[in-house]
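Of the protein chains in this complex, one is absent; all others appear in place.
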Amino acid sequence: MDASFLLIQTLNGIQYGLLLFLIASGLTIVFGIMGVINLAHGSFYMIGAYLALSLSTLTGNFFVAILMGTLSMAIIGLALEWLFISHLYKRDHLQQVLLTFGLILIFNEVQSIVWGNDPHGVEIPQFLSGSIPLTDTLSYPVYRIFVSAVCLLLAGLMYLIIQRTRLGQQIRAGSTDQEMVENLGINLRLLYAIVFSTGVTLAGLAGMIAAPIESVYPGIGEQVLIISFVVVVIGGIGSIKGAFVGAIAIGIADVYGQVFFPDLASVAVYAVMAFVLLWRPSGLFGRSL
Amino acid sequence: MVTVPSRNVAICLFVILLCFASVPLFGDKYFVKLALRAIIFSIFAMSLDLLIGYTGLVSFGHAAFFGLGAYIVHLVSPVDESLNLFICLSLTLGLTAVAASIIGAFSVRTKGVYFIMVTLAFAQMMFYFFFNWPGAGGSDGAFIFFKPALKFGDLTVIDLDDGHTLYFFSLFAWVACYILLIFVLRSPFGQVIQGIKINEHRMQGLGYDTYLYKLVSFVIAGTIAGFAGFLFACIDGFVSPGLLGWRESGIAMVMVILGGQGTLFGALLGSVGFHGMEEIFREPAITGVIAEHWQILMGIFVICVVLFLKNGLSALITRFDSKAGEDV
Partner (left out) sequence: MCNTVLSTELVSKSFGGLAAVDNITLQFQKGCVHAIIGPNGAGKTTFINLLSGEQAATSGKIIFQGQDITYLPAHKVSQLGIGRSYQQTNIFPNFSCWKNIWLAAQSRQKSSMRFFKPASNYIEVSRSAKRALDLSGLAKFSEIPASEMSYGQQRQLEIAMLLAMQPRVLLLDEPIAGMSSSESIIVIELIKRLARDHCIVLIEHDMDAVFAVADILTVMNNGRILATGLPHEIKNNSEVVNAYLGEEGMEPISG
């Protein structure tokens, strides 16, 4: 176990963490601003992955597929917000959990009807399929670097939007003080629709770009959902900064766990969560309750 | 806040239990098993109602204890003979109580959405533990070859391998759990957790260490869920990691809401309603081609329950109650 091996594992951990951040940021912001806990968030990741599968076979071009997929996800997000999620504002968490639980059951069956239950693979686009040699024996796949770059780019974009634009100002206000948003005379319906749709799109996009690395199979959404919950809990609900820190921490913990304690790997991330909660019951960057 | 069943509820319960008791007399094997599952899930849902409906703790990981209870039966049962019923049951209850204390000690520190997510995450942790542990059958699950029984020498008093014995044992267990919980809710402890549900901050101001009371409530609920898991493991003598999964937790929640939270007996209505709907949705003669993908219908059903059935099925019974509620 030498340094370059560790480096590769660390890179893998960061790449996985960045991907998690795309998913978790949507989850945390939807809760922070709209007060809605959305279990169906993992399903958007799954839908994204399957869209990448279908669209890339259909168009023959992975990037065209991603573009079309992103657009579809945004539309799906708007439609869902209008149809279901808008009924959940101001309802208690229990009802939100159950309604979105119902949505998961529906999404899973739709997936099984449209795509079947076999696992699929999505091919890495030609010019991203190589590897960069690190030492004589070890190399790092270009596509993984591409994934990290896309995630970082989006994270940076999110940062700019939140810090520099009027929309971002409203989002910041909303995640710290719901009443303030209402008093500021902001068009809440529109803000909610945009925020929710953005969350859906980010999760879908994560599914799309992850599809070539992981195989696409039923149930991927659920696994991602739970891990995203862990990320959000660690970071503090509603905090995007927290989601970023939590995602990287969990990404690295998961990858290292699989390397060093393969038997306990699946438990490692929950152990991290348990310790953070012992220390800070409202997460690292959460407001105390 | 009704903690003693009104007369209407008692009559209804009596009739429902009578129906359940008569199922083995004329029902076929499939139907008896279905009724048995409904009873066992009702115990599971009832324990969740203690948390959701009475303590205000919305746990989304309650299946962890249900599944754990089932797995303990597998783990402690020898492969070549059946284990003494009392030993097996005590081990199951004891170990689930320990697990609930540990998980509860972490989770109960958190509130609201954190609590929902944390309980879910811990349940998922248990799920992966059993999923990856070859010693408990891993992802394939495992069999219990000899179910617990109570024997004195050659005399078999209770053998849970026998379908009817298990059925009536479970029905008895339901009544026992129901009465136990009614007692708990009437006790000072029960009053305190109900106060916590309504206004935890005020309870602290009154001098109650709310963390402790919530934790104990969590442990009681987890132990009863473990008991339900114990019974469930005896149905087919088979356990699988799915029992601890979040889907089971979600189903228990749906049953609580369907039956009406904060009623205890609503769990029975919820469980019967849920199993009934599931049978209807899966029946090709009724739902045609969708029967294969019946979960779509279940999803729609769940959404409708949330949006339109606010107080659950139990409200159909309690609405006829006279308004005067009992009080301490």
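Labels for the chains are A and B, by order of writing; each one numbers its residues from 1.
We adopt the following convention: a residue touches a chain if its C-beta (ideal position, glycine included) is under 8 Å from a C-beta of that chain, and two chains touch if they have at least 3 such contacts.
Remember, it's a predicted structure, so these values are computed and weren't measured experimentally.
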Partner chains on view for the chain not depicted: B
Candidates B:90, B:139 or B:187 - the one touching the absent chain: B:187
Sole contact to the chain not displayed, among B:50, B:125 or B:216: B:216
Touch residues of chain B, complete complex, unshown partner: 1, 183-184, 186-192, 195, 198-199, 201-210, 212-213, 216, 327-328
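Note that in this section only the chains that are shown with their structure count from here on.
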Chain A-chain B separation of Cα centroids, rounded to whole Å: 32
In the complex with chain A, residue positions of chain B that touch it: 52, 58, 60, 106, 109-114, 116-118, 120-122, 124-125, 128-129, 131-132, 246, 250, 253-254, 257, 261, 293, 295-296, 298-303, 305-307
Residues on chain A engaged by chain B in the complex (per definition of touch): 31, 37, 84, 87, 93-95, 97-99, 101-106, 108-110, 112-113, 222, 226, 229-230, 232-233, 237, 263, 266-267, 270, 273-274, 277-278, 281-283, 286, 289
